[in-house]
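Here the complex is missing one protein chain, while the rest keep their positions.
So that you can tell them apart, the chains are marked A, B and C in the order they are listed, and the count of residues begins at 1 in each.
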Amino acid sequence: MDGIHDMGGMHGFGAVVAQPGEPVFHEPWEGRVVGLMVAAGAAGLIPGSLRPRIESMDPAAYLAASYYGRWAHALEAGLVATGTLTVDEIDTRVAGGDPVPTRSSATSPALVAAIGGFLDAPGATSGVPVAAAFAVGDRVTVRRMAPEGHHRCPRYVRGVAGTVTRVAGGWPHPGEHEPEAIYTVRFAMADLWGADAEPGSLALDLWERYLA
Amino acid sequence: MDGIHDMGGMHGFGAVVAQPGEPVFHEPWEGRVVGLMVAAGAAGLIPGSLRPRIESMDPAAYLAASYYGRWAHALEAGLVATGTLTVDEIDTRVAGGDPVPTRSSATSPALVAAIGGFLDAPGATSGVPVAAAFAVGDRVTVRRMAPEGHHRCPRYVRGVAGTVTRVAGGWPHPGEHEPEAIYTVRFAMADLWGADAEPGSLALDLWERYLA
Amino acid sequence: MTAGGGHHPAEPTEVERRVAAIESLLVEKGLITSDMVDAVVETYEHDVGPLNGARVVARAWVDDAYRARLLADGTAAVGELGFGGAEGEHLAVLENTPAVHNVVVCTLCSCYPWPVLGLPPRWYKSFAYRSRMVREPRAVLAELGTVLPGDVEVAVWDSSAEVRYLVLPLRPAGSEGLAEDELVPLVTRDHMIGVAR
Partner (left out) sequence: MTAGGGHHPAEPTEVERRVAAIESLLVEKGLITSDMVDAVVETYEHDVGPLNGARVVARAWVDDAYRARLLADGTAAVGELGFGGAEGEHLAVLENTPAVHNVVVCTLCSCYPWPVLGLPPRWYKSFAYRSRMVREPRAVLAELGTVLPGDVEVAVWDSSAEVRYLVLPLRPAGSEGLAEDELVPLVTRDHMIGVAR
């Protein structure tokens, strides 16, 4: 979907302000939401991907929430979608409960180890070998589109021509299972933003279906 | 600016729901904000245009506000920008004041008449005659751009080719004074949204500077 | 409506309080008078609304010469009936035909031809309408109850600049015997935006 999350190029969000010495988590709940997401995934409670659930937030809620606030939304949405929890029971607990979470007396050494395994899983720079319609150096143009589903083709490159700089290998497109070639495509800034753009280039990784 | 207001084509805003028998104003304050905007304009208190002030709202606030809520923001911003009111005095009144506005004992028949004149001012379908680089039937392509200032070129037509269907005349571009030709340009839906788009066409009015 | 005279079933909201504060301050400083604000509210609550547009449409249906003038210069022809003013300075009229259906949106704002339609309804100003009408007009029309035959071409108009658009709907079948005044009630706001056929 071409949702509020697709904000590359937009004006109006103000200055970029760094905070020196920033902690990893600003509040304890931020750490818990990351931990819960990983733990619930390791326990098989939340299938599928985080991002479609974040992107389908109401746009006003998306912008009003913090980054981990959006994770919290996706965590809840995932647990509710699978029937693991209901909104009613969460609401009831919020209304009556302690903001300090219950601690379990049990421990799960095996699942903790599984989490370690998940967090440490090795990978490969490139996806699996797959047929590729384009080669390094080819000029490609990003297709016009308006997909309802989750995708990774930001609006700001639609209709723009760039050059393939890498054939990265094959990965399944989100929501699918068969690998499809991904290309790194480099665009001139002026082709994206007009003649008075900053000089330089911008590269991003695009599935073959996005290109012509 | 390419701000949050430029939402043509976006997903995620849900269904369009009409309310049969909807009143002109849902709450009395909605009418007052329209009246205040016009009255303040007639009294010379707010120079310039409403829209740049609405577009420069924080994007989260923009989405959280109702239509007349955004007008209220622009009204306040305009009155504060001219020094007519200060945020402090408005805050103070909000904290201590009555939600029913003060009524003046005075009346302003001349200004009420001026408002009538403003609301009834005749106009012309076309702007002033002006030199035009394009003619009806010409194929034109909308330029890539990323203007910081207020403009009327939505992102969804950038880089797209269409056909001039009308040379509308000349109007000053927002923020300027000299007239510049405006063209009605018609685009095929498939050129905007891809091969699986609904059939049909979309037309909009574009200043000459947007076109090549 | 008198100033702030509505009842408040709930606590006044922040925006309501701020607008009231602004009005009070401007009035107390003598910069505006309440009757100036009242005049605008009265105008759009009672005087200027889709009935104006309906009169224009009915006239165009019965008077071919008027129809031709309306399509050639919307502002002038609408002015013949006494309508004009803010957000109607540059009116263009889009004629529906059996083959083409026009529909109007404003993606960037919520521009609307006030002198002939009044102030826009909430759905016209909604983010859903603004975002979707330019991309999937048939889907949006269907949600609003208008299912168009497949052979009718949909023409969407995004009123992005200075011109405001009014749709001239098709005269309903069976209305041939009706006089101009009898045609007026057949024309709705939705016909003239183009979300009804």
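In this text, a contact is a pair of C-beta atoms (placed from the backbone, for glycine too) under 8 Å apart; a residue touches a chain by one contact, two chains touch by 3 or more.
Predicted model only: the values in this text are computed from it and were never measured.
> May I ask you to list the residues on chain A that touch the chain which is not drawn?
5-19, 22, 24-29, 31-36, 38-40, 42-43, 45, 51, 54, 63, 65-69, 72, 75-76, 79, 84-85, 89-90, 93-94, 97-104, 106-108, 111-112, 115-116, 118-127, 152-154, 156, 168, 171, 182, 184, 186, 192-193, 197-207
Criterion: only the chains that are shown with their structure count from here on.
> List the centre-to-centre spacing of chain B and chain C in whole Å, with centres computed as mean CA coordinates.
That gives a centre separation of 15 Å.
> Take the average of all CA coordinates in chain A, do the same for chain B, and state the distance between these two points in whole angstrom.
Here chain A and chain B have centroids separated by 34 Å.
> What is the distance in Å between the mean C-alpha positions of chain A and chain C?
So the centre of chain A lies 41 Å away from the centre of chain C.
> Taking each residue of chain C in turn, which ones touch at least two of the other chains?
As it turns out, chain C has residues touching two or more other chains at 127, 135.
> Scan chain A for residues touching two or more other chains and write them down.
59, 146
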